[in-house]
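Here the complex is missing a single protein chain, while all its other protein chains stay put.
What follows is chain A.
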Amino acid sequence: MTTGLTLYDWTPDVRCYAVRLGLSLMGVAYDTRAADMDLPTFQRPAGLRPGERPPVLVAGNVRITRPGTIMQFAARQPAVARAWLDPAHEWAILDWLDFGTVALDMLAAARDLAFGATLPVLPPMGALVAALRRMEDHMSARAMAGHDWFAAPAASIADVLPFVVFALSADLEVERDTCPALRRWAHRMRGLPGFVVMPGVPDYA
């Protein structure tokens, strides 16, 4: 039986990891087409259109390539718990979802620069560090108000992309001890049912 959802996925890509994590947390089943972007075009799966790069989620006539939009699409599926896009907190969730999407793009660009170079060099990190600091300030304030999650009383799609940004920024030498509020929140994320790790990145960051 097929799920009706197909994800074109490239394992080491951080945006793809964010999508896999979100879909897994929400309990959304999908079929995977592995698309290794290091291979020449003719060796990539036929369904991937020219110019597209993973992640691409295909559901019938719908094709979505942006992780934030994929999160919304998944959270609006009837079988998914409403808490992931809690109607009572929808605007706060969407606002942080958009923030997370931009921060994830910054993380992806910084990693491309850092690991694509022949010599391991750290790219300019100003914007990414500023985003992490905004997240740390936000989660400090949330904790003081008795809240555990970014935008709603329970975990929502607003938490997924910021988690990936925080967890994988460890590879770029952002030290964990500078973000104590994010550390405590990330620990809760790792304890959620359906949590999955990024291959090659230990389950601790």
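Note that in this section contacts are C-beta pairs under 8 Å (C-beta built on N, C-alpha and C of every residue); 3 or more make two chains touch, one makes a residue touch a chain; residues count from 1.
Assume contacts and distances are computed from a predicted model.
This complex has a chain not shown, and the name its UniProt record holds, of "3-isopropylmalate dehydratase large subunit", "3-chlorobenzoate-3,4-dioxygenase oxygenase", "Sarcosine oxidase subunit delta" or "ABC3 transporter permease protein domain-containing protein", is "3-chlorobenzoate-3,4-dioxygenase oxygenase".
Contact with the chain not shown here comes from a single listed residue; of A:62, A:88, A:141 or A:196, that residue is A:141. Take chain A: the residues that touch the chain left off the picture are 133, 136-137, 140-141, 143-145, 175-181, 183-184, 187, 202-204.
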